[in-house]
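Shown below is the structure under consideration.
Note that this complex is displayed minus one protein chain, with the remaining chains in position.
On to subunit A.
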Amino acid sequence: MALDKTVIERWHAADIVLFGGSAGSFKLLFQIVKILPADLNKTVIIVIHRKKNFFSEIEKLFAENSRMLMREIADKDILKTNTIFIAPANYHTLIEKDGTFALDVSEAVWYSKPSIDVTFESAAEVYGARCLAILLSGANQDGAEGLLKLRNSGATTIAQDPDDAEMGEMPRSAVDIGAAEYVLQTEEIFKLLNTKSDSPHIN
């Protein structure tokens, strides 16, 4: 499905928002972080693939440009509203039932650590329908299975239109297995994230 009234309503209703991205998603996520308002009233979790010895440059850049509070996840951090949490490099990020993050250094999944699948699956188990997840550009299949689990748990699942993404393989893998309820163009994703909660309509 494309952008419609229902997805906008579900965006407003969601209190956990997850973004997964890999190759070709960095600029996009940077723009997204920039537009989200300080009082979004949601918990945002970003899982982005990157090299381990990158020295947190991404976190720094995002933090400098974000209006929301920004935090690189540490062990036992509590999920808080109006905060963007970013999964640290070289760990998998899981969510515990008590609403805290748990980190894990186990084997890479799809050659990736952090793995989007791991975080998405964990969010599906704990928060289910309270989640809205967007899978962005990437050159491997990580995230597809996780997005499917989210969809099956009642969450709203969105894939960036593979033809519109810089690297289409990741969102395409999700679309292929029926994990994405919505397939949105980049422009539509921004439109969705920009809608004010009191005016759920498309211009």
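Simple rule for what comes next: a residue touches a chain if its C-beta (ideal position, glycine included) is under 8 Å from a C-beta of that chain, and two chains touch if they have at least 3 such contacts; residues count from 1.
One rule holds in what follows: contacts and distances are computed from a predicted model.
Selecting from "Chemotaxis protein methyltransferase CheR", "Ring-1,2-phenylacetyl-CoA epoxidase subunit PaaB", "Xanthine dehydrogenase family protein subunit M" or "Cytochrome C biogenesis protein", the unshown chain of this assembly corresponds to "Chemotaxis protein methyltransferase CheR" (UniProt protein name). In the complete complex, the residue from A:3, A:32, A:94 or A:131 that touches the missing chain is A:94. Only one residue from A:5, A:34, A:60 or A:76 touches the chain missing from this view: A:76.
Listed by residue number, the positions of subunit A touching the unshown chain are 53, 55, 73-76, 88, 90-91, 94-97, 102-107, 109-110, 117-118, 122, 125-126, 145, 148-149.
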